[in-house]
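In this view, the complex is presented without one of its protein chains, the others remaining in place.
Up next, subunit A:
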Amino acid sequence: MYISHLWEWQCLCCCINLVPLSPPSLPPSLPPSGIIAKELSSLEQEIQELRASGTTLSSEPEFEMADIMYFCRRGMESIVDDEVTKRFSAQELESWNLLTRSNYNARHISLRLSVLWGLGLFIRYGFLLPLRVTLAASGIGLLVVLTTIVGFLPSGWLRTYLSEKIHLMSYRICVRSLTAIITYHNRYCRPTKCICVANHTTPIDVIILANDGCYSMVGQIHGGLIGVVQRAMVKSSPHIWFERSEVKDRHLVAKRLSNHVADKTKHPILIFPEGTCINNTSVMMFKKGSFEIGCTVYPVAIKYDPRFGDAFWNSSKFGMVNYLLRMMSSWAVVCSVWYLPPMSREEGEDAVQFANRVKAAIATQGGLVDLLWDGGLKRGKVKNTFKEEQQKLYSKVIYWIGSLKVISITMNYSETM
């Protein structure tokens, strides 16, 4: 039994030397968020520090009464501020951008600032907003009318060509209506077929991407204005809209997606695997459905600049119309889009691993934190396996510390011989 412990701590030592133990640190471009300064040290480091003056000698696991303090502190930290809940509310800014909605600690600072703010308010609501609403209305109107007209043409080269032009034109108008200043990077990697996946922050993501190329959308049929637009769009080019009842049937969904992908003449499908809007500081778990189809995946990373306006749609706080009004009365929507090289599923990799690989690539490119949590945690609970992992890690550490002490004592002894 001692031998197995020895082997285990040797492996741990090698791993610890080769691989940094601390969790991935935030890229320097992200402002500090949250109300507490979190220690980025790991369980191993902290438990070791608690052992500063250990004197016991045994090969048994080294438990100390003070170990509970590590878990207690981490628990309290998560009560005050935790990684997941934070992602579902808007990102906080270091310095104020003259939009009251972005200011958490709004209080009177100076008269000059208030005057500037008032001026900004007048410009945004009195001048920019009406202009933008008019543009948006014309954009959507044109889309609906023209796609319906083109829908009457027989299927063929002309129809496809016209529908592409119409879609692009309407999206460009809509983009102008939001004053979206988009920088596209690596346009040579732009998706032209198969599946395109991107991180999801807001429904505007669709317009941002469709501004630069034609995609087939996937989604649920809605009622109201959106339903009208959806039905019009599908008349002239193939999109995949599901009835509410069909959404639950995963096989049906997968089948329709594969059929679409198999047809080479159709545009790439645009999918947001997170399943819900996240606040653009991190990427959450990708649902594996779209990665099971077996097609090449073109990842795209979208990062909004929060200084000009917060693009995140907090669906529990605002409805769609409210959200669009807020968007149109912000300064602008400034974002960067990175097209990443296509990725395919490798041999021996299952859908989940593939999804994680794609997610990591998107997170790295966009400077976002790569979280393993599920976006569905907005509403659900965590599984027990995570707690077991913590326990496993702790038990490894206390065994390792115990064994390490014995080895050092033995070595000292043999040196003195």
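Just so we're on the same page, a contact is a pair of C-beta atoms (placed from the backbone, for glycine too) under 8 Å apart; a residue touches a chain by one contact, two chains touch by 3 or more; residues count from 1.
Here is the rule we go by: contacts and distances are computed from a predicted model.
Peer 1: Considering only the chain that is not displayed, what protein name does its UniProt record carry among "Large ribosomal subunit protein uL29", "Calcineurin-like EF-hand protein 2", "Histidine-containing phosphotransfer protein" or "Transmembrane emp24 domain-containing protein 7"?
Peer 2: "Calcineurin-like EF-hand protein 2"
Peer 1: Out of A:D81, A:D249, A:D263 or A:D350, which touches the unshown chain?
Peer 2: Residue touching the chain left out of view: A:D81.
Peer 1: Among A:C72, A:I181, A:L225 or A:M411, choose the residue that contacts the chain missing from this document, as touch is defined above.
Peer 2: Answering carefully, the residue with contact to the hidden chain is A:C72.
Peer 1: Taking the entire complex into account, which one of A:Q220, A:S258, A:S395 or A:T410 touches the absent chain?
Peer 2: Within the whole complex, the residue contacting the unshown chain is A:S395.
Peer 1: Need a quick check: the contact residues on subunit A for the chain that isn't drawn.
Peer 2: Residues in contact with the chain left out: 32, 34-37, 46, 49-50, 52-53, 56, 58, 60-61, 63-85, 89, 100, 103, 105-109, 114, 373, 377, 381-382, 386-392, 394-395.
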